[in-house]
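Removed: one protein chain of the complex. Kept in place: all other protein chains.
On to chain A.
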Amino acid sequence: MKILVPVKRVIDYNVRVRVKADGSGVDLANVKMAMNPFDEIAVEEALRLREAGIASEVVALSAGTAACQETLRTAMALGADRAILVETEAELQPLAVARLLHAIVAREAPQLVILGKQAIDDDANQTGQMLAALLGWPQATFASKLLVANGRATVTREIDGGVETLEMPLPAVVTTDLRLNEPRYATLPNIMKAKKKPLEVFKPADLAVDVAPRLQTLGVAEPPPRHAGIRVADVAELVAKLKNEAKVI
């Protein structure tokens, strides 16, 4: 069984984001970039399935600029067998990415696609569900536990009121939540080995996919600032402030 793991190159989660002065977007110049944290969890889960003998091959995929090769090398250093880059300078929105993934799935025929539940830049939380819909496959989003056996997946999902478990035949799409696993780190020898693993490059046109954005960004602004208030000396002062000033208790 083959597993496809799409990974996105995003701003590192520790970086403090700054909105550009002209309001056209967020300043990404000279900012540290990394693999989307949820995608690291997706890579890890796929590797564990391969190590357990359930999957035979893990293919990482990224869509974006040539710089995404770095993210794919990271995925291969973690253990992915090979990688595919769909290279474009164009702005990619979730629907376009889902369509690109759809085209790659048609070529690669994986039994499972594992993606992060959301990317920490656009926070859209759409791509996995869109891909599943385009393929007509079942989906299990926000997974905190994944079991694969006898051509079926049993997935525990984090939902608003608690957790639920779904069962579905493969092929299927799974999106990861934070508590699915703790990703490993790449070791130096594996980083060296990853440089020699195969990385195939396509253009959206090779896949006959139109990636034109459907949403136009008119402007990006800072949220209204929230100012630090005051320090209170003790519990008595805190209670007095909450009662008399804030009037919330």
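The rule is short, and it goes like this: a residue touches a chain if its C-beta (ideal position, glycine included) is under 8 Å from a C-beta of that chain, and two chains touch if they have at least 3 such contacts; residues count from 1.
Everything that follows uses one rule, which is that contacts and distances are computed from a predicted model.
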### Task
Could you check which of "Coenzyme Q-binding protein COQ10 START domain-containing protein", "Electron transfer flavoprotein subunit alpha", "NdhM_2 protein" or "Carbohydrate ABC transporter membrane protein 2 (CUT1 family)" matches the UniProt name for the chain that's left out?
"Electron transfer flavoprotein subunit alpha"
### Task
Specify the residue from the set A:A66, A:A90, A:A106 or A:V239 that touches the hidden chain.
A:V239
### From A:M1, A:I120 or A:I191, residue that would touch the chain that is not displayed
A:I120
### Task
May I ask which residue of A:M33, A:I54, A:A103 or A:L166 touches the chain that does not appear here?
A:L166
#### Entry: Absent chain, residues of chain A that touch it
11, 13, 16-17, 19, 26, 38, 93-95, 98, 117-118, 120-134, 136-142, 144, 154, 157-169, 172, 177-179, 213-223, 226, 228-232, 234-236, 238-239, 241-242, 246, 248-249
